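I am attaching a structure below and will ask some questions about it afterwards.
Removed from the display is one protein chain of the complex; every other protein chain stays in position.
Naming follows writing order (A and B), and every chain is counted from residue 1.
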Amino acid sequence: MQRAVVAILLLAVAAGLLGAWIVLRRLAFFAHAVGTATFPGLVVAGPWGLTPPLAALGAGLGFAALLARLTRRGATSSDAATGLLLTGALALGAVLASDVYRSGAGVDRLLFGTLLGLGDGDLWLAGAVALAAVAATAALARTWLATGFDPAGAPALGIHAQRGDWLLLALLAATVVAVLPAVGALLVSTLLVVPAATARLVTGSLGALLPTAVALAAAEGFAGLLLAYHLDLPPGPAIAIVGGAGFALAALASAPRQRRAAGVAA
Amino acid sequence: MTGGPPALQVNGLSASYGPGRPALRGVTFSAAAGQAVAVLGPNGGGKTTLFRALLGELPVAGSVRYGGAPAYVPQTERSRLDFPVSALDVALMGAYARTPWYRRIAASDRALARRALLRVGLGERAAERFGALSGGQRQRVLVARALVQDARLLLLDEPFAGVDRASEDAIMGILDELRAEGRVLLIATHDIEQARDWDRVLCLRGEQIAYGPPAPTLTTEVLEATYGDEIVVLGDGERAVAVQHHAH
Partner (left out) sequence: MELLHSGLLQRALLELVILGAACGALGVWLLHLRHAYAAESLAHAMLPGLVLASLAGAPLLLGAGGGVIAAAALIALAARDTRVGSEVAVGVTVTTAFGLGAVLALAPDVPARLGELLFGDLLGASTQDLVAAGVLAALVAGALALGHRSLCAAVFDPAAAPSLGVRPQRVELALLALLAVATVAAVQGLGNLLVFALLVAPAAAAMRLGHSVRSQLVLAAALGAGAGVLGLAVSAEVDIAAGASVALAAVTLYALAALARPAASPRAAGRRRSPVEALGTPR
């Protein structure tokens, strides 16, 4: 349990920071899809003798590459293609797990995370990704902000939009892989999207959004872990309901502000 | 403001979005320091293509000569109005090009951004969220951003479209100041009457139709060649207006 707490606190750094950018740059569905797409990779990792993070990363990158190919020139809309690929990955994983490798009860852990099964390697990965996230945000926040604000106008400001975005996506993939052991392939959004979305509701500037997202990810992650421990659940679903409650509270609390803002900007 | 080499020299410029799909052909003109050039033409006629080519975003044939990277003032509708950025944050983006990624934005640039917002009449609104401002105010903030960039050449994409009167006057005043400072302005516009007040007009429709001072250049023939049947010639046969489309 101690290990899980340390892991969650470390993961909160990367998940909170990345989450802020995921929310701002409209990558929520994509992040969820990447997480889900790692499922077949995780299933074959054991039988094929691969370390799970690498197998997951491979599956995630494969997913992203296929998605980029399918959505080229608008042949299929991005939400349709994203949904199709993630469903295909789930089906593939299900077949591999139930009929090929007979993974049995281990599948729950891959899908929803584990409280007691985290290893040292998972902690090291979480720490490394946290460092990478902090460094990248410090270096690239301006780039990411300007690119998101006005993608067409960014190059004229001297912004290397393409380079910055590739780095963002790479970091997103790494963070997804890092949170997988704790929350599972189906619920990466609980750390990568929900806390940052809640933070977005209660902050008004980027400078406030980033630390608030990290703090909420840590708090919700920790509370979720306690809940999981007491109810004998995997962490993913437990953190999900804590996060959902947090978002609902923040949404209610900020509703009057939203109505006022809508009136002013009309 | 006469004499010396032109501040902007374009020769035989062609730009395309892909092999065999030229979007703009044969553009040749030059502008001296302190001149404002109205860029006229129908939607899809090449105004935006010209800007992108000048910004180096498209592969081009032909030559372009100007001193220093241009500043770009896009239409405000394209930016994300829900982003957590204040007017000052947006103005500060003008300093990004000269700030290496490992440095914080200099205090001098912050002061510059505040002064730029003052110049466009938004000094008191520096801390307000960009998306909460009116359309005209947002357009002014984008102009302030270009001021912070301190470029010799400015490209403005329909800066007066859908803008309130106060903002229009403020922007017009700034543009006059910029001309007096010896900068070159390229202003894409649908307003032919307004174009007659600038120093030069450039008419584009996939290629260069005409270039020169407004009075002799903006003849009915030229306007018809530029706008096709989007032109409406008014009673006295001397003036014409272009039908405006809002195809964003």
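To be clear about the criterion, a contact is a pair of C-beta atoms (placed from the backbone, for glycine too) under 8 Å apart; a residue touches a chain by one contact, two chains touch by 3 or more.
What you are looking at is a predicted structure, and each value in this text was computed from that prediction instead of being measured.
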Residue of A:Leu186, A:Leu210 or A:Leu225 in touch with the missing chain, whole complex considered = A:Leu186
Hidden partner chain, touching residue among A:Ala64, A:Leu115 or A:Leu145 = A:Ala64
Which positions on chain A touch the chain that was left off?
-> 23, 25-30, 32, 64, 67-68, 70-81, 83-85, 87-88, 90-92, 94-95, 98-100, 107-108, 112, 147-148, 151-152, 161-162, 164-166, 168-169, 186-187, 189-190, 193-194, 197-198, 200-201, 231-234, 236-241, 243-244, 247, 251, 254, 258, 261-262
For chain B, residues touching the missing partner are 17-18, 21, 52, 57-58, 82
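Just so it is clear, only the chains that are shown with their structure count from here on.
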Can you list the residues on chain B that touch chain A in the complex?
-> 55-57, 69-72, 74, 78-81, 83-86, 89-90, 93-94, 96-99, 101-102, 129, 131-132, 145, 149, 155
Residues of chain A touching chain B in their complex?
-> 24, 139-140, 142-143, 145-146, 148-150, 152-153, 155-159, 200, 203-206, 208-209, 261, 264-265
